[in-house]
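In what follows, a structure is listed as structure tokens, so that the remarks can point back to it.
Every protein chain but one is kept in place in this view of the complex.
After this line comes chain A, so read on.
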Amino acid sequence: MQRRACALAIVATGFMAGPASAYMAYVSNEKDNTMSVVDTATMQVVKTVNVGQRPRGITISHDGKHIYLCASDDDSIEVIDTATLEIVDTLPSGPDPELFVLSPDGKTLYVANEDDNLVTVIDIDSKKVLSEIPVGVEPEGMGVSPDGKTMVNTSETTNMAHFIDTTTHEITDNVLVDTRPRFVEFTPDGKQAWVSAEIGGTVSVIDNQTREVVQKITFEVAGLRPESIQPVGVRITADGKKAYVALGPANRVAVINTQTYEVEKYMLVGQRVWQLAFTPDQKTIISTNGVSNDITFIDVATDEPVQSVTVGALPWGVVVSPK
């Protein structure tokens, strides 16, 4: 109890230190077709925005001016102005967009179209589809290397990570991973791609040079059925030292030492943890807890959950922007 209060105090003072550390977190709520806007300093919902049907994947332009949101059941990507919080545009996405990734130069969106076994490449400026790349069954996870040269898609029923050349839009390697791969995250140095497998219960670390699985991370929590540990979202700190993995119905986020691949901690957050996002200052990581309808602020320095905040129904994804 003492320690919790202490952590709270530290974080509170941290946020009060100055406006520079105050950000807005945007959360897509899959079940009630809204997006919650949360002030990370006060940890309060400041606005709830009505969006398209079944909002899932969410990301933000590098200048922080536009949010891109997959409206899965509307077969489109909505562009939301962060100043007015109004939908200002839509991008063609192909059917049932679930998750996407923005290229490092901020110009291109790579979208997984779950129903059609395709990855759609969209040029944001011209709003044109540049390419549709056939991949495995039920494409979902999308990652891009920091140099922008390689894009990785995972297909949930094919159980592969497809490495795609972003210049030719061709698949160059298919790496078998465990069952139902959900998410891809590159290490900041671009040397590894981490791929979570929801039903397999593992994270595969793939060498981006050899395109071989070099390590498989498993999870074990005493008192929990192994089947309830279902890794989904993965985020790696900018210094490349720690990885955070959301464990779905295990209601926990795992902290992994990227040097030893050891799980160093399991943090209890909320129910069915799916996605994660850092604040730009890397002091906080936020988890979306779908079943408990909330998000949890986690202090990165201490790896302690600080506070949970109720958002909309079935929060799916989260992204943070500078204010």
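As a convention for this text, a residue touches a chain if its C-beta (ideal position, glycine included) is under 8 Å from a C-beta of that chain, and two chains touch if they have at least 3 such contacts; residues count from 1.
Methods note: contacts and distances are computed from a predicted model.
Trainee: Name the omitted chain as UniProt records it, choosing among "Leucine-binding protein domain-containing protein", "Cytochrome c1", "ATP synthase subunit a" or "ABC transporter permease".
Mentor: Options "Leucine-binding protein domain-containing protein", "Cytochrome c1", "ATP synthase subunit a" or "ABC transporter permease" narrow down to "Leucine-binding protein domain-containing protein" for the missing chain.
Trainee: If I consider the whole complex, including the chain that's not displayed, which of A:T90, A:Q215 or A:T237 touches that chain?
Mentor: Answer from the full complex: A:Q215 touches the omitted chain.
Trainee: Would you mind spotting which of A:D147, A:E170 or A:D189 touches the chain that isn't drawn?
Mentor: A:E170
Trainee: At which residues does chain A meet the chain that is not included here?
Mentor: For chain A, the residues touching the absent chain are 3-4, 8, 43-45, 96, 114-115, 117-118, 129, 131-134, 136-138, 155-160, 162, 168-180, 199-201, 204-205, 211-225, 227-228, 249, 252, 260-269, 294, 296, 304-310.
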